[in-house]
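Here the structure is laid out as structure tokens; the discussion comes afterwards.
Some chains have been omitted; the remaining ones sit where they do in the full complex.
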Amino acid sequence: MSEISGKRRFVAAASTLLAGAFFASRAQAGEATAQLNKVVFQVSDNDPGKWGLALNNAQNVVHDLGADTVALEIVVYGPGIGMLKKESPVATRIAAALKDGMQIVACENTLRAQKLTHADMLPDIGYVPAGVVELMKKQQQGYAYIRP
Amino acid sequence: MSEISGKRRFVAAASTLLAGAFFASRAQAGEATAQLNKVVFQVSDNDPGKWGLALNNAQNVVHDLGADTVALEIVVYGPGIGMLKKESPVATRIAAALKDGMQIVACENTLRAQKLTHADMLPDIGYVPAGVVELMKKQQQGYAYIRP
């Protein structure tokens, strides 16, 4: 009896270990599927033409894939920061993009360097400590990277 | 006897499970190897200098790694679309790149926006519904992304 129960304990332990391994690999597969429509855009040029292009690109993604299946973030930093200032030539389009569920974030490092405060910026945008670090993190989370 | 055969069944079952785990991890390693030479290039600037650079970059990849080991795609969209028009200054190089087995695709969204048809474009190129979505998909399939 004790021998059988010993064997059963081993079988149970092995099953648990193996189940763990299989759940882990299933979780990895699930992650791959979820990655399908994750995308992060970089805006770092002081070029309103590029700002419009980035917004066009983002809109196309949402339109073609469906807003519900897309996690989309636009990271704005460095010389691109003007895109998100109150007087931005694309202010109306930013408001529309936010309404569509896109994440649009400005880099706090850039704000400090350019002596800007949140009061200088468009309403409802988000903030990240460092634009480049945000772009790294998103890629590590399976986001595709697009630099328009 | 029945005890031994029971043990054998368990050994067989455990072996199957473990083999599954090992095939899975070997498949992951295989995928990593297959990813080695997948690369997608983005061409989205209206700048013939950039078109030449993208083609140089692509040629270097094929030359350095060997055509047989490389899956290479050039995605052309937005202001870059002129690269693939019939009158493109790099038309001859595009033809050569296609002959070398590179995939070169134009964005249908861009064609529509610029009122272009396939008849306006170089022969033998491919088409994708949306350039940016194509760039996302390729990255999700393990392609490295290069924006020249």
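Think of it as A and B in the order they're written, each chain with its own count starting at 1.
Just so we're on the same page, contacts are C-beta pairs under 8 Å (C-beta built on N, C-alpha and C of every residue); 3 or more make two chains touch, one makes a residue touch a chain.
None of the values given here were measured: they were computed from a predicted structure.
Taken as a whole, the complex in this structure file is built from 3 copies of one protein sequence, with 2 shown in place.
Simple rule for what comes next: only the chains that are shown with their structure count from here on.
The mean-CA centres of chain A and chain B are about 22 angstrom from one another, to the nearest whole unit. Interface residues of chain A facing chain B in the complex, by the touch rule stated above, are 7, 11, 14, 18, 21-22, 25, 32, 35-37, 39, 53, 56-57, 60-61, 64-65, 142, 144-148. By the touch criterion given at the top, residues 7, 10, 14, 17-18, 20-21, 24, 42, 44, 78-79, 109, 129-130, 132-133, 135-136, 139-140, 145, 147 of chain B touch chain A in their complex.
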